[in-house]
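Missing here: one protein chain of the complex. Every other protein chain is in place.
Letters A, B and C name the chains as they come in the text, with residue numbers starting at 1 for each one.
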Amino acid sequence: MKRFLAIFPYLDDIQEAYHSLKEQGFKIERFFSPVPVPEIEDDLIPKPSPIRWIVLFGSLTGISLALLLTIGTSVAWPLVVGGKPIISVPPFVVITFELMVLIGSIANLLGLFGLSRLPKRVNEPAYDPRFSDDRFGLLVQVPPDRELVAREILETSHAEEIHEVA
Amino acid sequence: MKRRFGIGIFLFLLIVGIGLFIGAQRGTTAPEQPIPFNHQIHVQNLKMECMYCHSFADRSTVAGLPSVRKCMGCHKYTDPKKPGIQILLQYWNDQKPIEWTKVHDLPDFVYFSHKRHIRAGIQCQTCHGPVQEMTVAKKVSSLGMGWCLNCHNQRKAPRECWTCHK
Amino acid sequence: MGEITRRDFLKILGAGSAAAVGLPLVACKPPRSKVEKVVSQLIPAEDVVPGIPQWYATTCQECPAHCGLLVKVREGRIIKVEGNPDHPVSRGRHCMRGEAALQGLYNPDRLPSPLLRNPDGQLVAVEWDQALQALIETLKQTPPDKIAWLTPPLTGAMESFLRQWSEALGGVRIVPYEPFSQDALLSASEALFGTREIPWPDFEKADLVVSFGADFLETWLSPVEFTRMYAQRRGDARHRLHHIQVEARLSLTGSKADRWIAPRPGTEPWLAGLLLREMIESGTLSHPIPQTLRAWAQQFDRSAVLSFTGVSEAEFEHLKKAVSEAKRPLILGGNLGAGDPIQVTGWIAALALTALKGGEQAPLQWRGRSSWDRAVSFETLAKFVEGWGEETEVLLVYDRNPLYAFPSILQADEARKRLKFMAVFTPYPNETAEAADVVFPIRQFLEDWGDAEPYEGVYSIQQPGMQPVPHFQSQAFGDLLIQLGQQLGISVPETFVEYLRTHWQKIQKKVGDSRPFDEFWREVLQKGGLFKGSDATKSIQLQPKQLPEVPQPDPPSTPALVVYPSLRLYDGRMANRPWIQEVPDPLNKVSWQSVLEVHPDDARAWNLKEGDVVRLTTSRGSVELPIRTYPRIRRGVVALATGQGHTAFGRYATGKGVNAFVLIEAQNGTSSLKWTGISVQLEKTGRRVHLAHTDGAETLEGRKVAQTIPLGVYLEHEGELEPTYEEEFEKEFPATAAFYREYHKEKFPEHESPYHWGLVVDTEKCVGCAACVVACMAENNIPTVGEKLIVQGREMFWIRIERYFDEQSHTVHFIPMMCQQCDNAPCEPVCPVFATVHSADGLNEQVYNRCVGTRYCSNNCPYKVRRFNWYTFKFPEPLNWQLNPDVTVREKGVMEKCTFCIQRIKYAKDRAKDEQRLVRDGEIQPACVQACPAEALVFGNTKDPESRVAKLFRNPRRYRVLEHLNTRPSVTYLKRFTEVNEV
Partner (left out) sequence: MTYRKITQDALRLLLSRPGWKYFALQGFNLLLIGLGVTAFAYQVHHGMGVTGLNNPVGWGTYITTFVFWVGIAHSGTLISAILYLFRSRWRNSIYRIAEAMTVFAVMTAGLFPIIHLGRPWKFYWLLPFDYFRKVWINFRSPLIWDVFAVLTYLTVSMIFFYVGMLPDLATARDHSTGWRKKLYTLLSLGWQGNHREWKHYRLSYLYFAAFATPLVISVHSVVSWDFAMSIVPGWHSTIFAPYFVAGAIFSGVAMVITLLIPIRKIFPYLQDYFTIDVLENLAKMLLLTGAIVAYAYVVEYFLAWYSGNEIEWAAFKFRALGTYTIPFWIMIFCNAVFPLIFFFKKARRSIPVLFVVSLLVNVGMWFERFNIIVTSLSHDYIPAAWGIYKPSPIELSILAGSFGWFFFWFLLFLRLLPALPISELKEIQPVPTRKQEVTA
């Protein structure tokens, strides 16, 4: 199977190309853009991002860790200070909040990396440096028998360049 | 990328490990003494009581060292040709006290009473190790706070700060 | 080896090394030094267990009062001085100067070797033989009557030994001198009672004390003894001693008085005289009035006296009323005034009135000869100095510093040049030693044998607590005399100790003790002496013969200077002790410096600000010093304390402040001294200095730190017990209390303690003398930080005496403030690393080595009693020998504070545990409690309802400082009394 990498200067063009290709049953492997384009992204991956669960998990971990740390160490050797209870809830809430944010954010970062497959190599053939500047791109899987169809769709939607990539 | 990061972690852990190892070594040194005194001969072979020489152990905070005169009490009659005993004789003839190097050195901010521990029924060996088998006096316990507390916790001994800190 | 005595042991220790004992020099080294040495004893000492202190009784020689002391010895070093409870003078207490004797012993500036003036005129260190030879040559070449000793007023064995020695040499004269001599009192006593003895005040008998300047709580006669007696009477609400102080500048003594009358300085005696006259004329005196006295009193004219003393009718009437209402008033004259006819006048009037009011019951007592009456009069001294170069060619100075402490009218510096030879026997370098031909470093009294007899029947032994400090090649003065005597061919005993024992054999005989001497001697050494008390049975009998004429007052001058004896520095002899320098004056709160006290209104009028340096000129001399506003001084009067301004007295004294002796002038046409009312000129120099003061504010600023209760109100409730603090809390905050109750179960599940330590501070008894401050520094290894750091506000005291001038009356409040060991301590929860936590005994524990130094605890301490180590403070060798091995020496960057002397608590608990009992009430005395001459501090277990503290905690006078913050302190204060009938 061949892959075509088409480069577009305009978003309406690429949207047109995207929809036509999709209608024709082509599999769009990737869409490149210098800015997020929710319409296409959500169409390509219809399920909501699991980041939310990862962050929730991270935050809950943070909360439990904080409770374990604060209550655990206070109970292990109950040192009395200023007549305050050994397990003083208000101060522990502060620690719990901070650790929730901390671990939640770290989970968020790791989740982002994991889900977006970062870090990765860039200089693969199916990438063009202009994607980070002002060009949009589509990576389409093209069965050998439908090359012409694909090329035509792309050309009619004013693709600037069409590359065949391995 | 990832591999390099791994190597970094490995190196870091290695350095920390070496540091801890060296630190631990410092804790068990057997320093060189002005007289190569052999506890094994005195305790195991000659069946001397610890408190014969360290006579203040059940009366005071310090255990005390035998005075040179006490050493001479026996060594007047023992083989004077042995090199260790010759050094002792030299001290006695010069009427000079012996400057031993401390094996068990607690920091200056620690209050430790031998008396209280002896009267609580703690064996000398619990902290000092099998002295009766030592040819060179050696520190076997870390004498660190965690080590003290292990025992205090087990025996429900007081763990007020000012019990041991001063 | 035979029998080894304690002395031998100490010798062995000294011969070995500094640490020739079975344990290392704990606490003297910074933590974490890598290799610690532990030195075995060469020969073990009998009965000495390393780690356990020994106590030896001895006698204080820092002032003529001669308190009995106990010295605490650890591993061959004296580490603490405390009062001897058996001793009748100190009764287990001591003053700050007594404690500071330790820093005399370990003073780093002590003379390391004898000094001899070489042909170039330089004083150089020499061997003992050489120095002795130089003196012997001189003594041989000089006719004995041209030789004279200048000594303190000696008593006991040394007095007789020196007398015998001097006689044996062919009549060497001895001139005993004390700068704060009681010449005027003695003269008055002679004139009135026909005996040149001190009539000692009896505070127990008196119901009113009127002092015309005598500072009986500071330096006068026997301050520790008087403070104890006075405080006892003041704290006794039913028989409270009323106190009126008459002086131009309010002294520490006056600050405790119920009323202060401030006449023009130096005119107090006429007021006393007028009082005597009016009392005689009132006809209320029930005892026969000798005619001479009646005639003498006629010389005081009411309107004249009131006008030149500047005292209002009302004030005088009040005074008169108080005296006439009192049954046995104790009237005291002036404080200083050697041979001063004016002071004599004052004392005559005072003593006569006391005797006339009280008759046989007059609150005075005879104690026979005392150290005070042995000193020569100022007149004699003046003649003596005048004769230097003629009658006296060779001057031998023992333990005196004439070139500093002689008033400038004696012109001792000039007179010294006329002397052929001057030998000085002193442990320290000083101004006199600097001008000497030969200087012998002698032993300090804590390392030497001797004795004292402060008054008849009190034989007080002075025994060394340790081997001489090895840093200095010192010799015992007595043994030096013996060496000299041997070389000069007179008959002397072998050692001074031998002479001392002979002397005590005589005492034994005298008191009729028939035991073998050794047994007697052992008991003497154990108890610190023989305390029989005076058996003088003389009664107070007025036998006035010829009373001196009342002098005419000097014309008034403004400003007028008052020179007052310093509670801290005495006549300057204490100035080389860093503790003494560091502790601020109880009233003006300035340490390390000399200040001129000026009334704030005068300062404003004269356009002076605090810290402005002024030039102060009297007819005798001129000094430059900063001013300090002081609200308890008569307008137009300025005041200066004695003791500073040394030029060669070691690092702690040299160059600090100014010498008041330079300014003192002669009393109008006589050869006597004028201490108060000196006419001075003030000039602004334009320079300013930062004052090393430790007080943040003069007044209470409306805060109830110091509280009072009218005596009448208290009397209604005396004997009642307030609810305990717990009960009170329970009642006022039931919900919170319930929470705490529940919570206390959780607090210490492992071990509920039978103790909760508490401290009671009686502000009625506290006189603000600061003995506790110095005792605390000695006990807890508290460094002295020096003048610069005090200026910056970095003093390290764990206990301080807060002084507040009352806004309504002349009263000065003294609040000893130390860690309050709060149950709800605000300092504890803010520490991030648990360096300060609460103990089961209710103590607020501070763990130095855990502290990282955030200083948050100090910020959050409402009492501001926490102290931060701004630097690692050094204890110069051998001052570090004094360090208490039971207390950590702290390093830079850690917080510290009062521990209630945890080391003493631990020691007592340890002993109690050995004996399987609880700690007894009174068994633990923190250093401050032990020192307090007023016995204003009580320590104990508040959980024991029978303990003294538990009862005092419920006294109707109780209050806790800043109670509204709910810190629940373990320190309770007792309110000071006010007299409701006061105007």
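The rule we apply is simple: a residue touches a chain if its C-beta (ideal position, glycine included) is under 8 Å from a C-beta of that chain, and two chains touch if they have at least 3 such contacts.
Note that this is a predicted model, so its numbers are computed, not measured.
> Identify the visible chains that the left-out chain touches across the whole complex.
Visible chains that the missing one touches: A, B, C.
> Using the definition of touch stated at the top, determine which of C:646, C:850, C:906 or C:975 touches the missing chain.
C:850
> In the complete complex, which positions of chain C touch the hidden chain?
Contacting residues on chain C, toward the hidden partner: 695-697, 699-703, 705, 789, 792-795, 800, 802-804, 815, 817, 826, 829-834, 850-856, 858-860, 862-864, 867-872, 892-895, 961-962, 965.
> Under the stated touch rule, tell me which residues of chain B contact the chain that is not displayed.
So the residues of chain B touching the unseen chain are 1, 144-146, 149.
> What residues on chain A make contact with the chain left out of this view?
Contact residues on chain A toward the absent chain are 9-13, 30-38, 40-42, 44-45, 48-49, 51-52, 55, 69-70, 73-74, 76-77, 79, 81-82, 84, 88, 91-92, 94-95, 97-99, 101-102, 104-106, 108-109, 111-113, 115-122, 127, 129-134, 158.
In this text, only the chains that are shown with their structure count from here on.
> Calculate how many whole Å lie between the centre of chain B and the centre of chain C, each centre taken as the average of the chain's C-alpha atoms.
Computed from C-alpha means, the inter-chain centre distance equals 46 Å.
> Determine the centre-to-centre distance between chain A and chain B, using the mean Cα coordinates as centres, and give it in whole Å.
61
> Of all the residues in chain B, which ones touch at least 2 other chains?
none
> Counting only residues that touch at least two other chains, what does the list for chain A look like?
none
> Write out the stretch or stretches of chain C touching chain A in their complex.
Residue positions touching the partner: 740, 743, 746-749, 822-831, 834, 836-838, 968.
> Where on chain B does chain C make contact in their complex?
Listed in rising order, the residues are 31, 56, 59-62, 64-70, 95-102, 105, 107-109, 111, 113, 115-116, 119, 156, 158, 160-162, 165-166.
> Of all residues in chain C, which touch chain B in the complex?
1, 15-17, 20, 22-24, 26-27, 29, 31-32, 35-44, 49-52, 750-751, 837, 839-841, 843, 845, 847-850, 886-889, 899, 902-903, 906, 910, 913-914
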